[in-house]
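This structure is in C-alpha cells; I'll ask about it shortly.
All protein chains but one are shown at their positions in the complex.
A and B label the chains in the order they appear, each numbered from 1.
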Amino acid sequence: MHTRKNPQKAKPTDTRKVAYAVVFVAMGVALAPYTSFPVGIAKINPTQHFVNILSAVLLGPWWAVTVAAVIGLIRNAMGVGTLLAFPGGMIGAFLAGYLYRRTRNLYAGAGGEIFGTGILAPVASALLVAPVFMGKAIPVLALIPSFLGSTVAGAILGVLAVRMLERADLVDLTPSLQ
Amino acid sequence: MNSEKPESPAEPGKAASAENFILTEQLRYSYKKAPPDWKLNQMDLAIQGNEYFLIAGPSGSGKSTLCRTFNGLIPHFYGGLLEGRVQVGGRNTAEWTVGDFFSQVGMVFQNPESQLFNRTVENELAFGLESLGIPRQEMKRRVPNTAQKLGITHLLNRDPHSLSGGEQQLASIAAMLCLKPKVLVLDEPYANLDPAHVGRVRKALRNIHGRGTGIIIAEHRMNYTAPDAGRMILVDQGRIKEDGPPSFLLTSKNADRFGLTLGWKAENPRVADRPLPGNSNERNRTPVLTAEDITYKVGGRMVLDRIRFAIHRGESVAVLGANGAGKTTLLKHLNGLVRPAKGRIRLLGESIRNRKVSQLARQVGMAFQNPAGQFFKLTVQEEILAGPRAMDCLDEAWIEEIIRLFELVPLLNRSPFRLSGGEKKRVAFAAALAAKPDILVMDEPTAGQDGHFRSSLGGLLSEIRSRGRTVIFATHDLAFAAENSPRWLVMQEGRIVRDDSPETILPDIRFLEKVGLHETVRK
Partner (left out) sequence: MLDPRTKLILVIHYAVLVVASGRLPSLATEWAVLIGFILIMRRLKAYGRWLRLVLPMALFFGAVTAWSAGAPAGILAGLKLLTLTTAFFAFFAVTLPEDLGNALVKMGLPYSAAFVTTTAMQFVPVIGRKARGVIAAQQARGIPLEPGLYALRHYPAFLAPLLLQAFQLAEELAEALEARGFGRPGRSFYKEYRLRARDWIVMGIGAAVTAAVLMSPFRL
C-alpha cells in the first residue's frame, strides 16, 4: 500500500520562489531609506529597481511584477510611497524579467528595466495615473528625470549584485530557480 | 491516486508503529552533485517512534544534514546526491514529497527568526494545520490546547518577532506539536537560551515524550541533553562513531576525543582549576574602561538602568544574565554603537561621547552575537585585513600571529559566509583582534560551539590577557564563564545586580534562580 511512486517525483516546488519573493519585497521596503538621496527637487530611490533586477533574473517576469506591485502596495499602506510607485516599478520589472528570460543575458534584462522604467513608465504615468489626480495629463518631461535617475542607478546596482552573488557562489544562475 | 495516501495525514503512520520509525540504510549524501563530497557516509541507523534520541558530534560533522533527511528536505529541497535509502514510517523519502512527511516528522530549526513568519503566535500555530486542511473546529481546539501544554497561552496574540529567544523556541516547538507529529526533530534548540529557558524547554520536551512522541535532538551541550535522552549517537565526518545509552557513551574514549565530556562535566560549573591571572592587583591604577550610570531606553522601556562599573587592564570580565537582560545592549555601548540616554562611558579616563564608532574601533574590538551578520568581505583573509587597512594600522607580524592562534591558515581563501558555525566564530574573533585593540569584547562566544572550540577559546583568552589586553564577554554559559573569568557582572532587567567572583555567586542557587541563570523553573 505504501509503495506508490509519486508521480511528481522530487518536483521543485514554488516554495523557494515564494520565500525569495518575501525577502525581496521586504528589502524593497526596508532599504529605501538607506539608499535614497535627493538630486535637486527629485528624490532618487534606486532600491525598487535594484530589487526588480534581482527578482527578474532569479524569479522570472511574473514574480518580478508581483514583487514590484507588493512593494508599491506596502509602501502606500505605510504612507511612504505614491501611487506612481506602481507604474514606476511594475513595467520595468516585467520587461526586465521578460527580456532576461528570452535572452538569458543579464544586460538585456537591465536594459529592459531601464527602458521600462525610464521611458515607458513616465509615459504611462502621465497618460493614465496623473489624469486621475489632475483631470489632465502632465508633461512626460516632468517625470522622466527622477524615474530615469532611479532606474539607472538601481539597474547598475542590480547587475553588480547579481555578478557578486555569482562570484560568492551563492547564486547559480543557470538552473535552479527559473 | 490520492486515495492511496494514508486516510488522514494528521494521523501518524500506524503501519510502522513503534518499530523503527526512521530507518536509514547505507545512506550517503552530498550537497554537491559533482564531484560528490560526502557529508553523510555509510549511515545505518534505526530509530524507533518513541525514543528520546540525541545526536552529538563536532561542528560540521553532519548533524543538521542528518536531521534534514528525516522529513525529505534532503533530497527534495536541497537537491544534491543521495545514495542508499531513508525510510520514514515505512515510506521511502525519495519517492514522496516533504509535504507528505511534515505532519509526521515535526522539524524545529536552529534560527527562530526565519522559521516564524506569521503575524501572531496563534497564526503561527495554525499555519501547519491550515496546510493539512484540518477543519476549523478542530483547529480551534488544537491551537489553545497545544499552547496550554507548553505554557505559552499568554503569548498567543504577540508578534513572534518581538519575543525573546526562549519564547520563540517554545513557539516553534508548539507550531510543530500542533500537528501531532509522531517524532519531533530539534536542531540545537538550546544554543541561544539562558538556563531558565532551557529548563522550560527541557520540561516541555520530557512531557511530550512522556505522552508518546519521539524526540530527536542535535546538540552540543551534553549537560542539557544527555540526562533526558535514552540513546545517543556520536557523529564524526558523516559517520556514526558510537551508538548507545548516553551514560555509557559519555565515558567512552571517543567522547573524550571529541570534547563531549567537556560539556558533560559542566553540569555543575566549577571554577577553573588552573590559576587564572589575577584581576585585582591593578585596581589602584586608572581603569581602562568605566561606565558611569549608563541608562538606555527603547520605546519608553528601560533596557539599561544606571549601569556602573570599572574595568582594569588585563582583567577578564563576564557579563551574565537571562535572555533579554540587556547584555548585548550594554556591550554595544562600549564602542559607541549605542549611545546612552544618560551617563557616560570613559575609555582610559576620557569620555567617548564625541568619538565616532569607527575611531573607537582602534581601541575596542568587538565580535557580535551572530557571526554571520558581521562579515562583509568575500574571503577570510580580506575579512581579517579589512579593519587594520581601514585604520591604517596593519601589523603583518601580528596578523600572522592571530591567524596562527585561531588556526585559520586553511580557511584564508574561503568565503566567511560558507564556514561552519565554529569556524565563523573564530574568524570573527580574529577580525576583532586584527587592529590590536586594547579591549576585546565578545557577545556569546560559545553559543552553538562544540567542546573543542570552547576549551581552545579558553586557552586563547588567557594568552590574550597575558599580553596586557582586556577581555569582556557576555554569555549564559556558566561553565565557560567560571573557567575563564574571575569577575562576573550579573544583569537582570537592565541592572547590574551583582559584581562579584564566581566562587561566591555559584553556590548561591537562590540568587541564580532569581536572575534566570539556574535551570529549575520558579513556580
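A few comments on the model shown:
Convention: a contact is a pair of C-beta atoms (placed from the backbone, for glycine too) under 8 Å apart; a residue touches a chain by one contact, two chains touch by 3 or more.
Only a predicted model underlies this, so the values are computations on that prediction, with no experimental measurement involved.
Set against the missing chain, the residues B:Q42, B:Q237 or B:Q374 yield one that touches it, B:Q374. Touching the missing chain, out of B:N92, B:N123 or B:S456, is residue B:N123. Against the chain not displayed here, chain A makes contact via residues 13-16, 18-23, 25-27, 29-31, 33-37, 41, 46, 50, 66-67, 70, 73-74, 76-83, 130, 132-136, 138-139, 142-143, 153, 157, 160-161, 164-165, 168, 170-171.
Although one chain is hidden here, its contacts on chain B can still be listed: residues 71, 73, 76-77, 98-99, 102-103, 106-107, 109, 111, 113-115, 117-119, 122-123, 126-136, 139-140, 143, 159, 161, 175, 332, 335, 337, 356-359, 361-362, 364-366, 368, 370, 372-376, 378, 386-387, 390-391, 417, 431-432, 435.
In this text, only the chains that are shown with their structure count from here on.
Residue ranges of chain B in contact with chain A, taken from their complex: 1, 4-5, 15, 75-77, 90-91, 94-98, 100, 117, 378, 415, 417-418. If you check the complex, the residues on chain A that touch chain B are 1-2, 4-11, 13, 15-16, 22, 164, 167-170.
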